[in-house]
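Okay, here's the structure, questions in a sec.
A single protein chain has been removed from this complex, and every other one stays in its place.
For chain A:
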Amino acid sequence: MSLSFHQLFVFGVILLSCVLYVQGQSYEDARCKCVCTYKNGTRLVKKLRVTSVPLSNDCDEVAGPVEEIVHGNTTQEMCSRCECTYESRNTNIIKFVVIIVIWVISLLVIYMLFLICLDPLLNKRVKGNYVEHTNDDVSSREFKIIDDISSSSQAPGTSHPMGMRGSNVLNRVGHQQDKWKRQVQEQRKNIYDRHTMLN
């Protein structure tokens, strides 16, 4: 299990670095958007003009030239008004977020495919291990109680220490995964089979 996670992680890092390497045309992070209204003949015409500005500037300087251009192009210019707004954005955040989203979705899809295709094969081995526990009445109850406690505290870091069973990390991960699978199974039963919730 942890192996596949590891591989996925490496895959993700490679993907991420590839994506970061492919730098497209640089997109400015600030612009001035001016909507200029003037009269052409008797009707009102609106023109849009977008100018990129350095970050420190604002639209005051841009508005002047725009007005001149408009003046130059129209003959019967009566009055022209430009409403300029300074707008800024951060393309790096957008890039970062979109890449993270792609990454998360692909991770989830890969994990889903893994659970659908490979896990039933791998699980045959684990099953035998698991039955031993449930045979013992007391320990299975205890098991349930601990389940209850740790499932109620879902935050990382507050999980109940499970020193009594196999203390190595792999076992614990496997155990957590089993517990989670049982919970999801229960949720599926509630929603898709019995239709008691979220209809």
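Note that a contact is a pair of C-beta atoms (placed from the backbone, for glycine too) under 8 Å apart; a residue touches a chain by one contact, two chains touch by 3 or more; residues count from 1.
Heads up, the rule we're going with is that contacts and distances are computed from a predicted model.
Trainee: One chain of this complex is missing from the view, so tell me which of "E2 ubiquitin-conjugating enzyme", "Ras-related protein Rab-30", "CST complex subunit TEN1" or "Chloride channel protein" is its UniProt name.
Mentor: So the chain that does not appear here would be "Chloride channel protein", according to UniProt.
Trainee: At which residues does chain A meet the chain that is not included here?
Mentor: For chain A, the residues touching the absent chain are 24-25, 27-28, 31, 35-36, 42-52, 66, 69-70, 87-91, 93-95, 97-101, 104-105, 108-109, 112, 115-116, 138, 141-142, 145, 148-149, 151-155, 157-158, 160, 180, 183-184, 187-188, 190-192, 195-199.
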